[in-house]
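Data block below; observations after.
Shown here: the complex without one of its protein chains, the others still in place.
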Amino acid sequence: MAIVTTFGELMLRLKTPGVSRFAQATSLEATFGGGEANVAVSLAQFGHEARWVSVVPENAIGEWALTSLRGLGVNTTHVRRGGERLGIYFLEAGASQRASQVVYDRVGSAVSGLAAGLVGWDAALAGASWFHTTGITPALSAGCAEATLEALVAAKRLGATTSVDLNFRKKLWSKAKARVVMTRLMAHTDVLIANEEDCDSVFDIRAGNVASGSLDQGRYLGVAAAVLETFPAVRRVAITLRESKSASENGWSALLADREGHAFSRHYDLTVIDRVGAGDSFAAGLIHALLDGRERQAAVEFAAAASALKHTIPGDFNLVTLGEVEALVKGDGSGRVQR
Amino acid sequence: MAIVTTFGELMLRLKTPGVSRFAQATSLEATFGGGEANVAVSLAQFGHEARWVSVVPENAIGEWALTSLRGLGVNTTHVRRGGERLGIYFLEAGASQRASQVVYDRVGSAVSGLAAGLVGWDAALAGASWFHTTGITPALSAGCAEATLEALVAAKRLGATTSVDLNFRKKLWSKAKARVVMTRLMAHTDVLIANEEDCDSVFDIRAGNVASGSLDQGRYLGVAAAVLETFPAVRRVAITLRESKSASENGWSALLADREGHAFSRHYDLTVIDRVGAGDSFAAGLIHALLDGRERQAAVEFAAAASALKHTIPGDFNLVTLGEVEALVKGDGSGRVQR
Amino acid sequence: MAIVTTFGELMLRLKTPGVSRFAQATSLEATFGGGEANVAVSLAQFGHEARWVSVVPENAIGEWALTSLRGLGVNTTHVRRGGERLGIYFLEAGASQRASQVVYDRVGSAVSGLAAGLVGWDAALAGASWFHTTGITPALSAGCAEATLEALVAAKRLGATTSVDLNFRKKLWSKAKARVVMTRLMAHTDVLIANEEDCDSVFDIRAGNVASGSLDQGRYLGVAAAVLETFPAVRRVAITLRESKSASENGWSALLADREGHAFSRHYDLTVIDRVGAGDSFAAGLIHALLDGRERQAAVEFAAAASALKHTIPGDFNLVTLGEVEALVKGDGSGRVQR
Amino acid sequence: MAIVTTFGELMLRLKTPGVSRFAQATSLEATFGGGEANVAVSLAQFGHEARWVSVVPENAIGEWALTSLRGLGVNTTHVRRGGERLGIYFLEAGASQRASQVVYDRVGSAVSGLAAGLVGWDAALAGASWFHTTGITPALSAGCAEATLEALVAAKRLGATTSVDLNFRKKLWSKAKARVVMTRLMAHTDVLIANEEDCDSVFDIRAGNVASGSLDQGRYLGVAAAVLETFPAVRRVAITLRESKSASENGWSALLADREGHAFSRHYDLTVIDRVGAGDSFAAGLIHALLDGRERQAAVEFAAAASALKHTIPGDFNLVTLGEVEALVKGDGSGRVQR
Amino acid sequence: MAIVTTFGELMLRLKTPGVSRFAQATSLEATFGGGEANVAVSLAQFGHEARWVSVVPENAIGEWALTSLRGLGVNTTHVRRGGERLGIYFLEAGASQRASQVVYDRVGSAVSGLAAGLVGWDAALAGASWFHTTGITPALSAGCAEATLEALVAAKRLGATTSVDLNFRKKLWSKAKARVVMTRLMAHTDVLIANEEDCDSVFDIRAGNVASGSLDQGRYLGVAAAVLETFPAVRRVAITLRESKSASENGWSALLADREGHAFSRHYDLTVIDRVGAGDSFAAGLIHALLDGRERQAAVEFAAAASALKHTIPGDFNLVTLGEVEALVKGDGSGRVQR
Partner (left out) sequence: MAIVTTFGELMLRLKTPGVSRFAQATSLEATFGGGEANVAVSLAQFGHEARWVSVVPENAIGEWALTSLRGLGVNTTHVRRGGERLGIYFLEAGASQRASQVVYDRVGSAVSGLAAGLVGWDAALAGASWFHTTGITPALSAGCAEATLEALVAAKRLGATTSVDLNFRKKLWSKAKARVVMTRLMAHTDVLIANEEDCDSVFDIRAGNVASGSLDQGRYLGVAAAVLETFPAVRRVAITLRESKSASENGWSALLADREGHAFSRHYDLTVIDRVGAGDSFAAGLIHALLDGRERQAAVEFAAAASALKHTIPGDFNLVTLGEVEALVKGDGSGRVQR
């Protein structure tokens, strides 16, 4: 299998039990999550050597985080120690008409202290076929933005394919600032992954109301075409299409487009267990499929199936095997007991 | 915001974990609940001063109950101490075709020892804009029935609007007895809240089979009209319309009618987490909306949205904020993650 | 009520909490289950004297298993002690498009050491109106196959009705071997219970693709007719019809056919809590209904309702009362709270 | 083994998790307990046929209670159904200098509705070698006191040995009333079991301060002698000696005296897990040892060892086997792992 | 009762379950704690009006914290909203020779943004008889140090007694800096509370090795005398004496000294459940006893007993009543069940 390097922040994820509200909780489920680490974990389950580059504090919480990732097969050799704290996000799971709530607590997190020149990218990317990051990393601090650019440039120089998931977070930066920074990164990005809202927020490229429950494939093709036109370096654009009927029931599919054509994946009706990290599981699925040399339709089907399964798994990480994804791609979504 | 006084029993609610049956349980989730306390808690979350009048025993369980309510912002200054025990209700949550089961254990509960003259209603209602109770309180004992009448009379005398939720409980009294007592209370009731079954049981006013899954709005208007005709003091009648497809999936909407017209709320398809207390959350939503001066359609929409959200929250209490209800009223029932 | 004897293996059932994957679990829910024990438990809930014949090891786990069954009213007097271990099955519950996974760990289990002549069938069947086993028991070992035949012969000799649930387990034996052994047993079987897949696997009698979500009643009638034609001793055949839309949503109904006619049960849309043991709960419902003298349509309705309820109950055992099944048969599947 | 009949109330026991205070609890551990049922459960573990006579309500909680007892091997055939509720006791476990707290909630419990003539004692005692009850049963109501006398008289008439554990509960009745009733019962009691406090409270027979941590064996012998002198029908008196250093550390031993002599058991230093039900486990141990024909010293050693083990087991019930008690009697209190 | 105002930081306390290590945890118990809030909670349990002054962020976690404190009866009217996050502390409970570990995560916490002039001390202290803070508050930031001085000055001006618990935290500031700041505060402090280590660290006043298990009362008197000599404004000094035999077993007592004399409390042998917050519970006990007008010996006994009980209660808060403390003061540390 291939070597893939991802770069970004890992947070302690503290979720209320079941669908409890914060004020009802007397304990919080403690796992870890973060866009690029989620991608690394998923790729490790698929059998790749997944390296995750980041910074964690030198304390018991930082160690706990690394233990957790290593246990899932992620290579953490290139993680720096430093800073005072690990970022945290609090999650209250919703249900039916009540939305899940995320409270970010990443002020002063270890990774925000990064700057250009601190990570040894040549080592971290040695032998890597792919480099992946998201729009969250450059949003964390000016130093992180510099380091992200540095990483993408190094990756291209070293021959890796690069992917960026837009992932706009309005609490981290303004749309204006995001546009400037992300536009600069697009010059070094081979594959752009996004949802409709993010393209609008960051690049002012619009489709319609994603909460409507009815999706017009044409609109998404328009978004994809506009992205490909705007950013000549980008060779492929992938868009996930979520229909949020409620917090408990979602529709899910995806589009993969390049300058030669496009493919929509099969559509899934999902009973949602945990949708945080679904976009990352899509990215991981797409990276695997493209590394595996699959053509457009097969690639988007694999990525969509992988992320459909993610919705059934508690936590940020998509703990599914290649075999399980392949089975769903082949059409067995019946959920019959495997004995 | 306004002062609202509610009057009734609080019980220790002991629920089997998840959807376990009693014989499978080795622990019971312990919270508190009771129609009028539920309304008080919900109004406190909306920012009102909610006073709850009741009796709890002078023991560790009574103290626990009060601590719980105070923690949610309810004013318990007018709660009397006495009697030997707090009422209890056991709850086994159902799923799909298996109904939830409630086993009441309220024999000899503290509040049943109440009688006319024991509560200082002038103090408990001082400054109050609204008084609320349910048909459960007068059913608990003859003394409770006297105290309920006394409370309604005092509330009207002191200028408060009064509301009564019919809430017929066949294990507490007969239909015949309920009719006599509730009819007497109607002379002092401004807003009557009910579901179709209760109007039939208590006042012999009928619509059709509520378990059918298909609801005829006309029938409900007929019930509302009959109520307004029968009870001249009642100025508004609100009816909740539940379509029980199964214990896991419900339809939900409501009707608010007065002598000038009526309004049906939007209809919600609910994935049910916990439906106990839904009627109380509707009452609280309605009280808030009317205190806030909203007109008929806006009022029933707020109440229906508040109670739709209640179905997603474990426990009797509707722990939602004004902002969350308003968001749903405005149409965001998509359950997208709030970051 | 009647005396019913069942014969088969009981396993320790170790399930991940909620819908966790194995790698996420730090504890496993520990209950017990096994086809014939499940039937016995269900019949005991219905008020019958249910005797379960098996072998459990002489250690703390064996004692725990017996305590558990006795607590549910099963007569364990005829259970032998011996062997080194109790079989185990690990269960990871699925959701939506992710299937539940069962990992069997029954190598060297106590019951596999059985052989003809070891069980005192005359005592175990004394007074019994019915004997039930499944295709799992003869698959466990050659000795178990001999003992199963011995049991069926004894049951017929002593005047009991006999039923066999095909329950083909591909990890226990080959289709070829199953066909030989099960065909031999059919000569002593009054009621054959199966699903479509099992008839195909064991007897090469086919319908269509059970994962399709659309079921053709005609195909099932064909299967039933072929079974009745192939096995002259079999007087009735019952087939459960599952439509697996996903691991969370299933359709459920059943067919009961004999040489005079057939009846399809009502169809249920199920929100699935736990589908393991559903077939056994159907068998128990059918046995009860036939022992109770119900005619074809009433019998299949009772069995289908009993097993519809099973899907709402965690664990292998169908902990429902006669009254609960009757209520669903009469049509109250609305899941309204029972107060 | 022998048949032993016990008579008394069973309660739902609701304990805060770990050592939490009530106000910290969000769930309560739910088991069952009650003096005479505890004795029955312990005797069933020792292999006796233990019959428990009582009244439980006809609802899901009453059924749950019976299921629980039957699962532990107790014969519940002679339990009547009736009344409105099962008694409850709430338990908050203490630690170190903080005492455990019990809040009784037994007002109007099912068993308090008993009266003379309602229980078929001839059937309940048929073949019984022993009858056991405690001072709690006659304290529950005048009817219960009558029924207790009736039971003791019947037991003696039918040839059973009778034992009574004084178990004075000051919240159930006054010392004066207890003295009158218990004195009357002593005329039909063969074996009296008590602790020092109870002898003082009920019969005005005194030793010293049991909280002192230092115990004078002489004082206990004085108490025993006074009891034997006061009640000629009583043939043996057993006194448990607890040294409460703290809620976490206790000393434990016992005295068995008759008119020919006495024996003190070995002394145990206990790390306390759960001391509720320890007295009942002592009674059960004593009944077993005397039924087994052991002489004075051996009998008190068995009873003391059985009850020492009870302190290590969560819940009211002493879930230990004969073998485990014998091992401790023989001196292995080292707690080495049994592999 | 009296009005007491306390001032300091509240943190979300995230503890591993039982005695698990961080790497073993999949959830964290979530409560709240902080020196001055702990004192307020304890005083509220004793019946005082306890006002807590602080800053919490305007998000769901800040609301949760306030709900928790209000539920325990603390007046949070004077709490400001602002800043980006609530401080957190992670706790891994030790046992035997393994020490508990605290990982602080308070960088950028809301309260650190405080400065002189932001809190309305006249309102927060209106009617207050006592003001309490600790050496943690001034260590949080320069602004906090200014605000602490401002508060003490205001409290003295408004006639309140002031107490400061030294509570040196080496991770927050250096000894040198602590000495400068704390010395300045001593000019406005009536009662200084400390342990031996803190006097040494902050004021260079020494006794011996507190981990030795053997304590020399003389040494402590020396420390107290030196403190009283050094700081003329300080009228009383209280020192807690902990003998740490292991994380599970501690000795506990205290000294209260003034210029007229001194008193040592009774000594407690503690089985430790949770020792975090013990010092705060001592402070609260002392404040109550002195407000209640108790003389020196009685005051230190009450404070020592209150804090002995704290060791038995999970969480930072000392959830005990006046009655429970009085019972222990009177000598009942036997831990016998209270029925």
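By letter and in written order, the chains are A, B, C, D and E; residue numbering begins at 1 in each of them.
In the analysis below, a contact is a pair of C-beta atoms (placed from the backbone, for glycine too) under 8 Å apart; a residue touches a chain by one contact, two chains touch by 3 or more.
Model, not experiment: these values are computed from the prediction.
Trainee: Have a look at E:S248, E:Q297 or E:Q338 and name the one touching the chain we're not showing.
Mentor: E:S248
Trainee: So one chain is hidden, and I want to know which residue out of C:T31, C:S96, C:S129 or C:S265 touches that hidden chain in the complete assembly.
Mentor: In the full complex, the listed residue that touches the missing chain is C:T31.
Trainee: In terms of residues, what is the contact footprint of the unshown chain on chain D?
Mentor: 72, 268-273, 305, 308-309, 311-315, 319-320, 324, 328, 332-339
Trainee: Name, in rising order, the residues on chain E that touch the hidden chain in the full complex.
Mentor: 18-21, 23-24, 94-102, 104, 169-171, 211, 213, 244-249, 275-276
Trainee: Residues of chain C in contact with the chain that isn't shown?
Mentor: Residues touching the hidden chain, for chain C, are 14, 17, 22-23, 25-31, 59-61, 63-64, 67, 84-85, 88, 90, 92, 101, 103, 105, 107-108.
One rule holds in what follows: only the chains that are shown with their structure count from here on.
Trainee: Regarding the chain B and chain C pair, does the interface count as same (over half of residue numbers shared) or different (under half shared)?
Mentor: Different residues, largely: of all residue numbers at this interface, under half are found in both copies.
Trainee: Could you list the positions in chain B whose residues touch two or more of the other chains?
Mentor: In chain B, residues 23, 67, 72, 101 touch at least two other chains, as defined above.
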